[in-house]
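Other chains dropped; remaining ones untouched in position.
To keep things simple, chains are lettered A and B as they appear, and every chain counts its residues starting from 1.
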Amino acid sequence: MASGTVMTAAELEDFLREVFPQAFGPTRPHHVVALGHRTATIRLDADDAHLRPGGTVSGPALMALSDVAVYAALLGQIGRVALAVTTNLSINFLRKPAPGPVFADARIIKLGKRLAVGDVALRGGGSEDLVAHCVATYSIPDKR
Amino acid sequence: MASGTVMTAAELEDFLREVFPQAFGPTRPHHVVALGHRTATIRLDADDAHLRPGGTVSGPALMALSDVAVYAALLGQIGRVALAVTTNLSINFLRKPAPGPVFADARIIKLGKRLAVGDVALRGGGSEDLVAHCVATYSIPDKR
């Protein structure tokens, strides 16, 4: 594929809708913004379940967003492997997010046979300042 | 207080219900099981929002549970400080949890003026094997 991925962003969104019906889909909060060579951007349109008093997106919502963004970037390289599982996730919360959508820019920094590692920059819509930064490791099942 | 905490488990649960109404309360999935000197145990009765196909508790649900367990153990030492915020959380996912409740045993390993660090062992109801292990750091606001 010209873009350096094994599926398009639309195909990825279809797959994520299937495996995470609570997260992806027309009325759901997560959306695939872009998919590139070893990269993916996911947008979270936080609803009440993701907000803290004051309109700030909660820590667990940012962790879930980070996790799925690395998974998305990985699927763009290895295809529909629902069984890839997170083995480690480490996140630093840097600033309180402003109200509005949060974008997660994920990048795969290692793609091995058994393990993949990605980092994620989380930012609000109107600023380059990072809201959070995350690194996650996925275990890739053996081919059968 | 005899128990080595500044509040009882019931007082803690009341406070958590106030600040996290979606997580704690009679019909909500999280419950304070125990509060001790620098320790807390929180139980997650996972509902559909926390489950993956197959009945397994999702990674984000385990991250949220870990985060609140360290926060609970910290509040037992420093009292109702809603503004303590997580600055770093690192989790290793070790085994697929069996269906049923998940318990998070948190322990504060450093209680400084500015930072507190806790670790958390997550386990299912019927086994000593860890489902996940987490370390989280909280920033404690200056006293006013």
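What to note about this one:
By definition in this document, a residue touches a chain if its C-beta (ideal position, glycine included) is under 8 Å from a C-beta of that chain, and two chains touch if they have at least 3 such contacts.
Everything numeric here is computed off the predicted structure, so don't read it as measured data.
Taken as a whole, the complex in this structure file is built from 4 copies of one protein sequence, with 2 shown in place.
As a working rule, only the chains that are shown with their structure count from here on.
Chain A and chain B have centres, each the mean of its CA atoms, that are 24 Å apart. Within the complex formed with chain B, the residues of chain A that make contact are 19, 22, 49, 53, 59-60, 63-64, 67, 85-93.
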